[in-house]
Structure formats: structure tokens, C-alpha cells
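Apart from one protein chain that is not included, each protein chain of the complex appears where it belongs.
Right after this comes subunit A.
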Amino acid sequence: MNLNTDSLVPRGADGQPLAEGSWHIPSMLLKSPGLLALGEQLGALVDDGEPVVVLTPDLSFSNGLWAFHERHPERFLQLGVSEQNSVSVAAGLATTGLRPYVTGFASFLALLCCEQIRTDIAYTRQPVRLIGHHSGITFGFYGTSHHATEDIAIMRTIANMTVVAPADHVAMGVLLKAYADHPLPVYFRMGRGREPIVYEPDDERIRPGQAIVHATGDDLTIIATGTTVHPSLLAAEELRAEGHSVGVIDLHTIKPLDEAAVVAAAQGSRGLMTVEEHNVYGGLGGAVAETLTDRGIGVPLLRHGIRDEYAPIGPPTHLYRHYRLDGPGIAEEARAFLKSGRMTSDVR
């Protein structure tokens, strides 16, 4: 459907559009294809006959649900700045046969509403979908209140919860649809909707619960999720150009984890490296480490991410560089890992 985006354009004193470059909250959407796509994808689920109802706590421009509202105002619930309320309202809606999708900044959805999610949604087995966008440190200089480097860990430990972090909005669309009928809650972890595209629209490798193996490598396999998939692919290219044999896996479904893919990577590579925009504790790296330990697989593992600290102030791209979470940074970490003593003793 073609949306009329005229109303999103900022205008000056004379009513004329402002200069190229000036933007405000509504027009920011035009710069965030991943968010506009989310609104459209949820709208498409309604078109498919799904009993979708979408809830937003005062964020319909910040997450693209404006586009959903344009198409299906009757399935849109605006609840104001009340995230905890929204989550419990969704639980109630779900008991009536509706399929609620609660959207919000990951920091507030996953952290602020943690107990409502656990007790009202997961324990009670309500098929509510939680979409946490602007996860990790995508918010840059908004600071710690707006960062979510704990959400994977929190959501993973909630029984009955599925945790999915798509690498781009193509994968998000496929996985949203794939989980549409899932009988239990799902947490979707998104970036800020401006991530580079990784997948072609008809990529058949994107399936719920199945890791996507972009490449295998004898020296190292990089396991990434969500926003770190694209920079990990760039890093692998850089490392290959230097003669290293490096694989990359997109582990978009963090729970349940594709254990076979992790085991295969551990058996095929001298070392594994997880890369996540998250604390290195409890998230992707933690999940992979648990899988390996459970099976007694002693492969060297580097868990790369935010090392149990709060990020400084800075623009997102600068923070990625600071934490070596951009392509060159991941390559640098990998290089050091490959050279380290840890990689010389092959314990397999």
C-alpha cells in the first residue's frame, strides 16, 4: 500500500517545507525504513486475517506504528506513556482471542516491564508479542536510561519466552510472520530501523529457530545476532582478505537456540567468537557458552560485546567504534583472539 507521507513533512513559518536536511519526529520516519516497514508488516498481518491488535505507549512516530495506524486504526491502541500498563492490558486482550503486539523502546519494554512480562504474559502463557526497538546502544548519547544491554539476558531467563533478534527489516518481516501463530509470547529485538540490509526479500534461509550460516571457517566462526550481523560480515571479509578462514553465523533466534549450528561451528573451527550489542553476560555469548559447556565442548570462545559497564555518551557510530562493534572493530578483536595463546591449545 502506498502511504501518503505528506503530513510527515516539516513546514516553516510560511507553510512551505523546510530546507533539505531539517527533520522532526514525524519526518524522521522517512529516514528510518526499518520502522516504516514494521508498521507495514504488522498491517499486512491484519490483511492476512490475523487477530492482531497493536499497542503503543506514545511512540507511534518513533517506531513506525504511524504507518499501521494509517491502515488499521481499528486495531491500534494508544495508551500514552504507560509501558507497564500496556503490557498488562495486552495480557488481558490476549485472553479474549486477540493477538497483541506491544511495541516500545527496548529499555522500557524489557527492563521497566520485566515483571509484568514474566507474571502476566509468560507465566500465564499469553500469546503476546513484545517488540523492543532501539535496543543495545543504538540510542547513543541518549544515555543509559535509553540503552538496553540487558534485555536479551532478561528475556532469555523468562520461561515460555521466545527471543528473536532479526538482522534487518527483511528478516524481521519474515520472522514476524513466521511467529504469527505461535501459542506463547515472543520478544523481538530490533535496532533503530536504519540498519544496513543483509537479506534479499525472498531469502529462504530465514526460518524461525534456525541459524543462518553465511560461511564456515576453519580458523574462526563469528556468531552474531540482530544489529551485529552486518558488521560481522564486514569483519569476516576483512579477515579473509588477510588469509584467515572465517565463518559467520546469524543466530537470530536466541531462544530456543539452534544448538546444532553452534556445535557444528565449534567442531569446524579452532575458535568461536560471539558478537552482540549487549552485556557479554547472559546474552548471546552466555547462551552459546552454556550450550558448549552442557556438551563438554572445550572450544576457545571469545564473548565480544559490552563488558559489564555502562556506555559513555556519544553518537551511535562513535560508540560502535569505541566498543569495537563496527566491522573494523570486530576484525581487530578477532585478530587479537586468533593470535592469543588461547587459540594455540586445540582442546577438541
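Note that a contact is a pair of C-beta atoms (placed from the backbone, for glycine too) under 8 Å apart; a residue touches a chain by one contact, two chains touch by 3 or more; residues count from 1.
Definition applied: contacts and distances are computed from a predicted model.
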Choices "Mannosyltransferase", "Iron-regulated ABC transporter permease protein SufD", "Xanthine dehydrogenase family protein subunit M" or "Transketolase" - which one is the UniProt name of the chain not shown: "Transketolase"
Omitted-chain contact residue, chosen from A:L176, A:V275 or A:L319: A:L319
Given A:L3, A:A44, A:L112 or A:M343, the one touching the chain that is not displayed: A:L112
Sole residue of A:L3, A:M28, A:A44 or A:L234 that reaches the chain not shown, by the stated touch rule: A:M28
Interface residues of subunit A (partner: the chain not displayed): 10-13, 18-28, 56-62, 78-82, 84-85, 107-108, 112, 140-146, 312-315, 318-319, 322
